[in-house]
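Certain chains of the assembly are absent from this excerpt, and the rest are unmoved.
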Amino acid sequence: MTEQPRTADIGFARLDPDRAARTGTPEVVFAGGKTPAETVGCLAGLLDAGAPLAWATRVDGPTAAAVLERWPEAHVDPVGRVAWVGTPPPPVGEVLVLTAGTSDGAVAAEVAATLAASGVGCRRVDDVGVAGVHRVLAVARDLAAADAVVVVAGMDGALPSVVAGLTDRLVVAVPTSVGYGAAFEGLAALLTMLTACAPGVLVVNIDNGFGAGVAAARIVRSAHR
Amino acid sequence: MTEQPRTADIGFARLDPDRAARTGTPEVVFAGGKTPAETVGCLAGLLDAGAPLAWATRVDGPTAAAVLERWPEAHVDPVGRVAWVGTPPPPVGEVLVLTAGTSDGAVAAEVAATLAASGVGCRRVDDVGVAGVHRVLAVARDLAAADAVVVVAGMDGALPSVVAGLTDRLVVAVPTSVGYGAAFEGLAALLTMLTACAPGVLVVNIDNGFGAGVAAARIVRSAHR
């Protein structure tokens, strides 16, 4: 820490342009709770400070429109609610992204977009629920080919337990808010994943595809360093 | 309900000696929160009222000793904490009882003792956790041979979801308090089972091997009526 990191003060925010140098991932704008103008302002501030890629998550429709109006060349993923301006690094390695059901697709899309922005390869296989466990066994080859695995599941959240017993790759588990009643907006899946009977499972917040993607990217970069 | 059911008033309790006729299961004494003398008194009251079998659950050491002192011929299962006086009916049918781990054994023992007292056959296979899912697949033949399945699991409680996707038998799921931290004394497993992605799973209270056994016995009797 001999050199003090810089702070870019843009009035309503104090940006951290050296975060990519410190952590491998730039400061990414969380658009939830911000106005479209605030999100655009933060992205512009990061680009002004020299970032090659400025990036936001939880981008709803109006914010996506504001981004595209300012930067028509921006990349916007409306399912994963991710937007970026600039060019991500070329991809290295491969993360296998599994979903338990098609309703988990939006969160998996956020994982995939995060990996793309991070310059990490991604292979996605959807709808591999444990109610038809042969579908899980069928991805054994994909597991062996991946650097890390991200498992996205709502309702009972049981899939990571089964997957982690089939592979020596780290399993990043993402509980989703899919389900109703005793699913309690993802709490059931979260607790299941935290208490997985197979070790090698690490957990992120409910619906946090971004966090899972960043973590998986760190693992891949560590393996390809 | 043309005939009013009888009530046997023994002072500190009002017994329901006709419950077996109404529901197929006699009133069973819950020894938790009762003194040994109270449990013995309830059992005696039921026998006095003509019950062929008097039966208690959650029987700790002192209560077991009190039961055996009064009725040396009593049957006591110290693992399942069940005691009975009298002779159960001869067994019909078969319930498959699976546990996810050996730590779930005490609850499975309560299931097995309940089935025995109910006159229903039981086959038990322990330690079939999903972290080695081939162990689950290996019981396919047992599933096909059973009238009903009871699955006992703590921690992530994921086993019933996998089992219910492999069989057309009803799956009675028993969450156990095995685990720590976010297992929250069985809450995690309970929520997992309630939100199981495979239908055909019905759930009882945490550690309630007795309730699972009674329910499974009803299914078996229904199939063998």
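Chains: A and B, in written order; residue numbering restarts at 1 for each.
Operating definition for what follows: a residue touches a chain if its C-beta (ideal position, glycine included) is under 8 Å from a C-beta of that chain, and two chains touch if they have at least 3 such contacts.
Only a predicted model underlies this, so the values are computations on that prediction, with no experimental measurement involved.
Complete-complex copy count for the single protein sequence, taken from this structure file and not limited to the 2 chains in place, is 8.
Following the convention adopted for this analysis, only the chains that are shown with their structure count from here on.
Distance between chain centres (mean CA atoms), chain A to chain B: 44 Å.
Contact residues on chain A toward chain B in their complex (touch as defined above): 100-101, 129-133, 136-137, 155-158, 161-162, 164-166, 179, 181-184, 187-198.
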